[in-house]
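This is the structure I want to talk about, given as structure tokens.
Removed: one protein chain of the complex. Kept in place: all other protein chains.
We just call them A, B and C in the order they show up, numbering each chain from 1.
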Amino acid sequence: MSDRSKFPPVIDGKAQFDLDSGKYIKVWQGPQHPGVTGNMALELIISGDEVIDLTTHVGYLHRGFEKLMERRRYIQCFPIVCRICVPEPDTNEYLLAAAAEELAGIEIPEKAKWLRTLTLELSRLASFLMWIGGQSGAFGMGTVAQWAIAQRDFILDLFEELSGGRVYHMYIVPGGVRDDLPSGWDKHLEDVLVKTEKMLKEIEIVMFNNVIFKMRAQNLGIITPDMVDKFGIVGPNARAAGLARDLRKDEPYLIYDKLDFQVITRDFSDAYNRTYLRWQEMWQSIGLIRQIMAGMPAGNDYHYNLPNVLNWKIPHGETYVKAESTRGEYGFYMVSDGSGYPRRVYVRGPSYTHAMALLPHLAVNVNIADMAGLMVSLHTYPPEIER
Amino acid sequence: MQEILNKLIDRYAIEPIQENRHNQAFVTIEKNRLPDVLTWLRDYEDYTHLAFITAVDYPEIEKIQLTYMLHNYILHTDLGLRVLLDRTRPEMVSIHHLWKQVATYQRELREMFGIDFPGSPGLQENFALEGWKDIPPMRRDFDTKEYSEKTYFPRPGRQTHDPKEYMKEKLYPSAKEDK
Amino acid sequence: MKLKDYLSPFYVWKRAFDKPFTTRKPLEDRPGAPRYRGFHQNDMEKCIGCGSCEVICQNAAIDLVPVDGIETTRKDSGLRPKIDYGRCCWCALCVDICTTGSLKMSNEYIWIDSDPEVFRFVPGASEKPWKNTEAGYSQHENYTLLNLDRIDMPMLTPEDSRKSFIETVKGYSKEEAMKEAQRCVECGLCVATCPAHMDIPDYIRAIRDDNLDEALRLLYDTNPMPATCGRICTHLCEDVCSIGVKGEPLAIRWLKRYIVDQIDDTRFKAILRDEFKPNGKKVAIIGAGPGGLSAAYYLVTAGYSVTIYEASDLAGGMIRYGVPEYRMPYDQLDQDINYIKELGVEIILNNRIGKDTLFSDLYNNYDALFFSTGLNDPYKMAIDGESLPGVFSGLQILDDVTKGIKPDIGKSVAVIGGGNVAMDAARTALRLGAESTLIYRRREEDMPADTEEIHEAHAEKVKFITQAIPLRIEKTANGKLKFIWNNAEMVAKEGAARPSPIAIEGDIQSLEVDAVISAIGQGADYSFLPPEYESKIKFKRGKVIINENCQTTVPKIFAGGDIANPTADAISAIADGHNAAKGIDKFLNKK
Partner (left out) sequence: MDNKEINNTKLANEGLSEQDRPLFCDARPQSYKPLGKYVEKFLNWARANSLWILGYGTGCGAIELRPLMTARFDMFRWGLAPRPTPRQAGVFVIGGYMSVKTLKRVIRSYEQMQGPKFVIGLGSCTINGGMYWDSYNTINRLDHYLPVDIYITGCMPRPEALIAGFNKLKEMIKAGETDGQNEYARNFDWYKANQKKIVKDWNMPDYNW
């Protein structure tokens, strides 16, 4: 940080430069780039090896989910929403079901709530494992990626056993869930949890105590508390800045009010702390899964018998339901016009603000080699931006 | 929740109000007052979090509804503000100065619904689409199936039968010529 | 940075001695989980080709196609799902919705080919490696996307119902009807089975959409007596209902009744908008039963001038005189008839052909003739004592009650027979204050009566004696009748469709009653036909032979209803009437 005279001045988070001056280079990172999660592109203007301006480009995965849902019956929407967020599909499934149930005035059986919470926490764990693989990979620590993603695969095995699907579980349907826990599943789960715990301990040693990771991730992409509302930052990114905001606690849905847990916060939101916080939340998830398994109600009443789904109509209304995903507030805004098809479903993905507004702000004056790490530390996931 | 709704009624004479849950309500606001109400809610009533902006198309009443969803982190309440725009030339005041992420939302709405937000930065840039020439895809009158079949032509060779018609053909063909 | 930070990364080396994560032979070692949603399987025998899978598939991945070796029958469309794996997303909604539970998914998941055209197959018919795999996703007990249980119909309690002639079935309320209508999957299997081929899925959809005017129009397209059919139809449609495979079939009959119940009959004309121009041709109809009325409706709406000749003093035929009021209230029947009358159909009552008017006059004065005179000649039991006083026919009892005559049946009756007339007679007898005992040759499950009727008869405490072959009726000393029968056992005979009762030697029982009502079936009475016509019209086993246009062997004469069709129920008569009307129209317009 000695001589910065050659870098353009930054005013209000924006570097002041003239691209035609020939002093700066425009570089595209992505969409075809291994360091970019999902499929999006960063248009970088660099000065030397520092990024001075960034524009996020999305739309490579745009499938028009919201349009497609308008011409599908409510039940037919459920297989397609999970595709909006591949690493953590269950949040989508839950929110679609919750929105439809709220508008239709359906109360689902207690057991279904527990099973839903279980899948949500399990998918949170899987998603975080996938993410920590990306995060460590972005800083050159491929070993952790190998461990974490392989470990995630064992959770996918659990999902496969439970729901019949590995990646797209399609387990949470409007009205409840599709099936009970298979026999012997609890033992497999405990097995995987124990292994995951062991691995998490090892990750702490090799990652959070790693000098390279520390040097690169600390003070990278600092989010100050006053930025949080200005940019609409949610989830772990906001919690790392010291704001105890967690929908599971603030507006408990499903059975979160019956579970014992504390909102985890850290007091300084940089890439390192955000990573560490998510690592802590993995432990929290494991704890929650154990609590859920211990309290799982007996019986097999896990689905409310909907009116024949081919003719299922939902009365007029609009609602916004939300849940805490790994990336923060995930929401479905559903408008029903009384027909069998939703009038409008809007999917609010937390990555929207993180990638589109926050990332360009944080990227200024970041070394180009750290860009991937910075992006992953915000845990952005493109399909939920463009849908 | 009731408290803020009463305040809204007092200050802006806003009606109607649709209360969804104990912590969620939707109100309809006149187009020109929206920035004012948003600013007031953000700065004085702790509705600091803008969850999203989106639109709903109502071709039958020739309107497009914009929904601004605000959240209060202290009371944990959601307040949805609805604005009805004219559908033929929808235009709305830009509020990109209030939250940083708004410009992107407005860019998306311009692309998907064809709503104009004069003054919003980067409004004309592509968001998810590239080289789109048809009517904005999220408009209700845009038929995505028809567009897809026309543009991306599905693999041929499929044919289905309606059980009712097929049984008629097989079991009582005499009745075929009727009706 | 501490020294630890420099050293700790080397901890990864420890892992070198751990068991590796790697699955050695993933292809062999990892079959799909027992619930895995892999490639589809279909039990071809179980599947009925209802097409619900096609409807629910949000990817439009399923086509219904004819398959070799699968015949179209009344309960099976003969079509089978063909799945396009260029579309499928393995969500298994098709498995969940399957009305029969035939569709399943195996746990196999590998299908690779360099030709994109091959990824289409008919599960169950195409030979695929996973055709017989056991494991995989299938329907679960506690999770269904259909509504298998019928909405309960409000009914009088048996205790109340047996006391009076008030209609037993109260009819659905709007909410109940909408709920019941919602259960329909619109497969349309029922349409083929319905003798009149009513547009059942369409009018049920109209109920669901609360568009009853449209529903009424759909009813009258194929059936001008909906209020009647909504009550006493034999509802063959419900036997083939796809929902009925796993659950209770839709109450199609009651939904039909709901439509008519909800609409005031004064509005019929405005809703149906039956407009026609008289074409100057005349048609005579003999018999104002369902067949005759139906023919009259379709003829009059086609512009013909129609006259019905009826021997009784009121129109309605067997529906009025053969069905008791607690099942078919007369005002409802009148509603159906009145609308037909309103359109200009002339009904001449108390006019018996052959007696009051000559058949040949009709033949000469009208452009075409349709007769649907029904079966009203009760069969005899052919046993001793049948002509004793106190032995009645079932029809006679029902007829008397309709006319307001109280038959002298005393305090206890024995009803012989197992058909609907027998049930009606037994339950009518209850309402007249007698204890009823029903005596039938075969087992209860062999009874031709509707299951609901049998069920209700039981509920109203009609006593059932089955497998009893009547021997004779004797007069006892105290003026009662003694009905004597021989107990039988069911013996399956080779080549016979069902087992027949064979008397057990010596096992003879008897019952003392005040009256015996015989209701073992009826035959036709053709006495109105003069010999010169009777010789020209062909008969087979007492039934008139007609072609698909209900035309007899005499071109100008058409016939239908119980005297012509094998099912002998109201809806078939109505269908015949419709066909005859079309046939007459064709016949007269060809000239």
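The rule is short, and it goes like this: a contact is a pair of C-beta atoms (placed from the backbone, for glycine too) under 8 Å apart; a residue touches a chain by one contact, two chains touch by 3 or more.
Only a predicted model underlies this, so the values are computations on that prediction, with no experimental measurement involved.
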Touch criterion as defined above, residue of B:43, B:130 or B:165 at the omitted chain: B:130
Residue among C:90, C:297, C:371 or C:392 touching the omitted chain: C:90
Hidden partner interface residues of chain C, rising order: 20-23, 26-27, 30, 58-61, 84-90, 109-114, 116, 119
Chain not shown, touching residues in chain B: 128-134, 137, 142, 144-145, 147-149, 151-155
Touch residues of chain A, complete complex, unshown partner: 31-34, 38-39, 59-64, 67-68, 71, 79-80, 83, 86-87, 130, 133, 145-147, 149-150, 152-153, 156, 166-168, 383
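Methods note: only the chains that are shown with their structure count from here on.
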Geometric centre distance via CA averages, chain C-chain A, whole Å: 55
Distance from the mean Cα position of chain C to that of chain B, given in whole angstrom: 48
Chain centre separation in whole Å, for chain B relative to chain A (CA means): 23
Chain C residues touching chain B - in the complex, by the definition given at the top: 49-51, 54, 62-66, 72, 74, 77-79, 84, 86, 116-117, 120, 187-189, 191-192, 197, 201, 221, 548, 582
Interface residues, chain A side, partner chain B - complex: 58-59, 62, 64, 66-68, 70-71, 102, 229-232, 234, 243, 245, 250-251, 317-320, 322, 329, 331, 333, 335, 343-344, 346, 348, 352-353, 356-358, 361, 386
Contacting residues of chain A [partner chain C, same complex]: 72-73, 75-80, 143, 146-147, 150-151, 157, 160-165, 168, 170, 176, 178-180, 182, 202, 205-206, 209-212, 214-215, 300-303, 305-312
